[in-house]
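What you see is the complex with one protein chain gone and the rest in place.
And then subunit A:
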Amino acid sequence: MTSQDNMSEEHLPEAHGAHGGELAVHGDAFADPGLPPHEHRRTDIDEHAAARAERQVAMWFLLSMVATIGFIASYVLFKPGPELKNTVYIFPLGHISKLNFSLGMTLGISLFAIGAGAVHWARTLMSDEEHIAERHPIEASPEVREQVFADFRQGAKESGFGRRKLIRNTMIGAMAMVPLSAVVLFRDLGPLPEKKLDSTEWAKGKRLVNMNTNEPMKASDITVGSLTFAKPEGVEESDEDFQEVIAKAAVMLVRMQPADIKDQTSAEWGYEGVLCYSKICTHVGCPISLYEQQTHHVLCPCHQSTFDLSDGGRVIFGPAGHPLPQLQISVNGDGYLEALGDFSKPVGPGFWERS
């Protein structure tokens, strides 16, 4: 019978009497209940149970050893490489490399078994007696504090810090100047973006080059309902700064029946229904080209912004804040599609100085 079992109404007055208090004790519902009496586990009182638990823990550790040997064996036994003979079919994983599977499995088991053995050991055999450790105040004792302050004052006096002003001032000056080196170094991490975000590689007279064939295109190459990716003439994939350039200049070409184009300016910026749009989402700049040729919608896979290419790239769904920028194009004297200039607005996501 624990003390709780005695807590029925008729026992209460006696309990108060024992504390010698009156009504005040009745309100003390938050009194520290202390620890419940310790109860023994089976393994604490039964030698057989303890021996069994010991064997179980040892089994885990043995399993870990076996798995480690298995790891080394599989490393020697199985070959890496993409050939089918190096794979094995395992439900539900499918075809999987023998090497990867056995290495992962054995290493996983050998680590897990150590952990599991340790936990089982702690739960069954290590002492589970509760111990109470009282907290100490954080503050040091007054004597210690007094001693520390005295030492400090004496040190300050002996160093002459307050008296030798020249040393003090030059030292402060030296310390203040050290961070200047860091300023110079950090300055070198790169110039500010300046106007780089405002412009791309496109310029008047630059022909549109097909990303697949690396050839300039005629308007007749672009059929209604098709989708083509283009880069500015003169930009080669082997260029050192290709990624930097194409990150802003990537465009997609689509063609629709001129009657389907709802936005008049957009139609004029195209050529006989061929429209050229930036491929960079105006939300946070994912490349977008999930084009649906019947609805003329372009979907961004990152956060589902949807742009209507038949309506000037208007945002019809999602978090994007600007319509998709359109590149003004025409054909040159030889019939090749060319840009009539750079984008009229910065491509990609909004930024601090963007107007």
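The rule is short, and it goes like this: a contact is a pair of C-beta atoms (placed from the backbone, for glycine too) under 8 Å apart; a residue touches a chain by one contact, two chains touch by 3 or more; residues count from 1.
Here is the rule we use: contacts and distances are computed from a predicted model.
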Protein name as given in UniProt for the chain not displayed, "Cytochrome bc1 complex cytochrome c subunit", "Xanthine dehydrogenase", "ABC transporter ATP-binding protein" or "Transketolase subunit A": "Cytochrome bc1 complex cytochrome c subunit"
Per the touch definition above, residue among A:His95, A:Arg163 or A:Arg187 touching the missing chain: A:His95
Touch criterion as defined above, residue of A:Lys79, A:Arg123 or A:Lys204 at the omitted chain: A:Arg123
Of A:Ala67, A:Leu299 or A:Val347, the one touching the omitted chain in the full complex: A:Leu299
Subunit A, residues in touch with the chain not shown (by the definition above): 39-42, 44-46, 82, 84, 87, 90, 92-97, 100-101, 119, 123-124, 128, 210-213, 217, 220-223, 225-229, 254, 287-295, 297, 299, 301, 304, 306, 317
